[in-house]
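A single protein chain has been removed from this complex, and every other one stays in its place.
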Amino acid sequence: MPSLSYASPTTANDAIALLAGASGQAKLLAGGTDLLVQLRSGRVRPDLIIDTKKIPGIIGIREENGDFIIGAATPGAVIEAHPQLKQVWPGVVEAMDLIGSTQIQGRASLVGNLCNASPAADSVPAMIAAGGVAVILGSKGRREAPVEAIVVGPGRTSLAKDEFILEIRLPKPPPRTGDAYLRFIPRTEMDIAVVGCGVCVTLDAAGVCTAAKVSLGAVAPTQLVVKDAADALIGHTLDDATLAKLDAAARAVCRPITDKRGTIEYRTKVAGVLARRTAAIAFQRAQGVQVKAH
Amino acid sequence: MNYIVSKPELKAVGTRPVRPDGVDKVTGRATFGADMVLPGMLWGKVKRSPHAHARIVSIDTSKAEKLPGVKSVITAADLPEIASEEAFVGEGPMNFRDLSRNCIARDKVLYEGHAIAAVAATSQAIADQALELIDVQYDVLPHVIDVEEAMEPDAPILHDDLFTANVEPTPTKPSNIAKRVYFAKGDIEAGFREAEVVVEGRYTTKPVHQGYLEPHACIVTVAADGQAQVYSSSQGHFMVRAYCAKLLGWDIANIRAVPLEIGGGFGGKTLIYLEPLALTMSKRAGRPVKMMMTREEVFRGTGPTSGAIVEVKIGAKRDGRIVAAKEILKYQAGAFPGSPVQPGCMCGFAMYDLPNVEVTGYDVVSNRPKVAAYRAPGAPISSYAVESALDDLARKLRMDPIALREKNGVRDGSKTHYGPTHQNIGFLQTLAAAKNSDHWKAPLKPGQGRGIACGFWFNIGGESSGAVHINEDGTAAVVSGSPDIGGSRASMALMAAEVLGIQVEKVRPIVGDTASIGFTHVTGGSRVTFATGMAVTQASERVVEQLKARAAQIWEIPPEAVDWRDGAAYPAGSNAGAFEPLSLGEIALRAAKTGGPISSEVSLNAQGAGPGFGVHICDVEVDSETGGVKIVRYTAVQDVGKAIHPSYVEGQIQGGAAQGIGWALNEEYIYNNKGQMENPGFLDYRCPVASDLPLIETIIVEVPNPRHPFGARGVGEVPIIPPMAAVGNAICDAIGIRMTDLPMAPPKVRAALDTQALPKAAE
Partner (left out) sequence: MSKHHISTTINGEPVEFLCEPQETLLDVLRNTLNLTGSKEGCASGDCGACSVICDGRLVCSCLMLGVEAEGHSIVTVEGIANGDELHPVQRKFLEHAALQCGFCTPGLIVASKALLDENLNPTEEEARYWLAGNLCRCTGYDKIIRAVMDAAAEMREEARAA
């Protein structure tokens, strides 16, 4: 058994030093709901586990001038219990809530889900659609990057060896903004998304879309930002013609694989279905209607 | 004594006391296979083949043996070579030579996950490290998984000495078809000539696993003189003892198998995997050895049930009378012969009174784990095909599906196509109960579909032992040899309490180990309440005779002059004498002085197991855009003979239905093109979770089985048989499409809808 070490730094700088100085492979540990599974299966064999949970600010949610700042290791259960966050970003909260069971929710985090970099990660399309920004710390200091810039391939992020994400910032949404996330799974729970879709729209007083962002998950090696889908919405209400264009745009951009969770053909069709259904909820929320996604 | 006839008002049987082992289970105190520890124990682990089919060229264990902390490393060379001997292993046919080679591979590996070596070390981490140090050289061979591909003449052959049995002329070339099964009644050609309406279908199913939550586990200890203890969870500790003795060449008397609590079996634990390996290593190392499979090992290395292809053709008159029924079943056996194709051949048509029948079955080996029994082995697959075809027939005839079953349903005196004549059965009563149920009468909402399907299982009896001991204070101990999977201990206590006439809380049941109670066949075949219940009942009756004799002695009257009722001895009429009744407790207090301990043990081979019939009603909603199927209402109706403990009878029915629903909708083994399983975990092997199911209503029908003292029939297996067709028939009702390939997962439903929507090509 290769010897495994464990450290739980109490400052961000200590964590950076451990990452930078690691001679073998170092893995960050927040909730552990991906890492421990991979450790057990032998998919990863790190030399060092760096537990981030004692770093100040890494657990917790705060509001700053209307922005929501969510600590990287904040468990899903805390996110779901935050009434203001749920009120403003119901799609992001629902996406997080969909990840695994109640037990997983007790530990799993947004950033863990993001940095595990599965193409099917549930939180990521929702964070992308919401315009989420990752706040990154490393030896070179602090930088920010949009969430869609983090995942570069299955299991790979754009973070440098000595970097970690401290928090996610969800910017203050303009008035009449609504977001939603839906995924398709074969059972009612406990499955990895076959397709995931995050939509965020801003409407004018007449209900016409003025801004939109659409992101699809599990239909490509990384989450997609579907500009054509957003363009199909901007300047329109969600009438049948718009829905059809949206469906087509979502399908056109899919580059899925056939695997044990879905075929190319099926994923593509369902991407269109989810795009329509998710947009419908986002539009309703932007108009102030309280909608439960499921 | 038959209590249904003689004692219509039962006091204990039919009630719902809290089960005696319940508190231990809700507090975490119950000891399951992996919970036990012994001082000085080693951890055992198994090295498994990564290849689906390969010759073992060499195994070098030298590096592993040298690793500090490793106390034993074994391969097949360390176990005796077992000669070919046919047997009925657990709940299915198998050869002891095959069982031995399944536990540890000899010459060839036949499936990914096949055990090839084992180690015992002072820690799990060291054992894992040692496995990696074992160097195996393989000569990889072409493999075959699909059953029809395995039947092709040019398929890769698994066994050079396997020739298809029961075909003419006797084959000279080895084959993957182990045997052909054939049943016929009447004249099938004439039957189809007579038919006015014909339906046919070809149905395909994938292998599914029993899915018990508890992985296989055992802890064994062998002394230097060869006396061994095996503590394990199994569906039969006498089976564990017998098979270990057989595979190791040890005297049965030298193995004491102790049953720990078992975390689910459903047939999958009616045979052994780890125990012979643990015993061999424990003897070598002189220390106890504990072994536990990981979930991945359970999927890769233990028997699921068959995947299969079934072709069915049914011919009927316009009035609904079926005149011809034909079925061809091709079942995967996995790496060694012994699929449940025979019961599949028996059960599909067994519910219907048919003049002309032909059923042909093929037992086919392929490079995947050897199949193990799974709840009514073989029958769910066969009934999926038959009940779906009958649904098609009902639609073609514009006939109510229950009415179609009633028109053709078996009753007392109906002769089956596989031999026996039905007696004292309750199929028509079960159909009637389904027809009269609230569910059947409830209107469907728009977009919903409803389906029904039926199931039959013959249930078995067999060898069981039960003992009843009266304690000095008048309480009682009941010992039986049947591991308790679903609450059978509670039923044993109820039956004993009924006969003795005392409160069930005063009757404490345990499962005795192999040295402490007489031989008992496995817990399976829905036999325990029937056969072990019969042994316990008879032992209780003999105890009552002894109690009466003691009272007679005390009163100085002949034993025939004593009655027993409500837990006490009474003089039988005024001539016997004006004695105050003597309670069981009072007699027990005086046992030593009246002859000694009051106790009885009965061993029997129970005959007359009554078959069970089930009818299930399922309502679904289909999301036509995603193909997602939601079960919105489910009712299971079943004839159980007599519900000894109704809560556990309901539980068996609900559990079987849930497994069948999983089999119908989402469960399957997924293989890559190297013959390796891609989903060996609960994430992608999709068993139903709590949010997938509605409440499952159960309707218990009681047509007593006169061969059991309380009228009981086996319950556990029937309920897994109807669900696949019930769900498929409901989907057909909802979307007008017959799904013929399991599982009926969303991508398939969506694809079927899309195909249906395509404009038909010009003819």
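Here the chain labels run A and B in written order, and each chain numbers its own residues starting at 1.
Simple rule for what comes next: a contact is a pair of C-beta atoms (placed from the backbone, for glycine too) under 8 Å apart; a residue touches a chain by one contact, two chains touch by 3 or more.
Everything quoted here is computed from the prediction, not taken from an experiment.
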_Touch criterion as defined above, residue of B:E112, B:E214 or B:E275 at the omitted chain_ = B:E214
*asked:* Among A:T33, A:S118 or A:T177, exactly one should touch the missing chain; which is it?
replied: A:T33
*Thinking of the whole complex, not just what is shown, which of B:K66, B:R193 or B:R295 touches the missing chain?*
B:R295
_Touching the absent chain: which residues on subunit A qualify?_
1, 3-6, 8, 29, 31-33, 36-37, 39-41, 49, 51, 53, 75, 77, 100-104, 106-107, 188-190
*Touching the missing chain, which residues of subunit B?*
16, 18-19, 21-32, 34-35, 37, 125, 210-215, 261-266, 292, 294-295, 485-487, 647-648, 650-652, 654-659, 681-683, 687-691, 693, 695-696
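In this text, only the chains that are shown with their structure count from here on.
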*asked:* Rounded to a whole Å, what is the gap between the Cα centroids of subunit A and subunit B?
replied: 44
*Under the touch definition given earlier, write down the residues of subunit A that touch subunit B in their complex.*
1, 41, 184, 186-192, 194, 260-263, 265-266, 269-270, 273
*asked:* With touch defined as at the start, can you tell me which subunit B residues reach subunit A in the complex?
replied: 125-126, 128-129, 296, 625-628, 665-666, 670, 678-679, 682-684, 686, 688-689, 691-692, 745-747, 750-751, 754
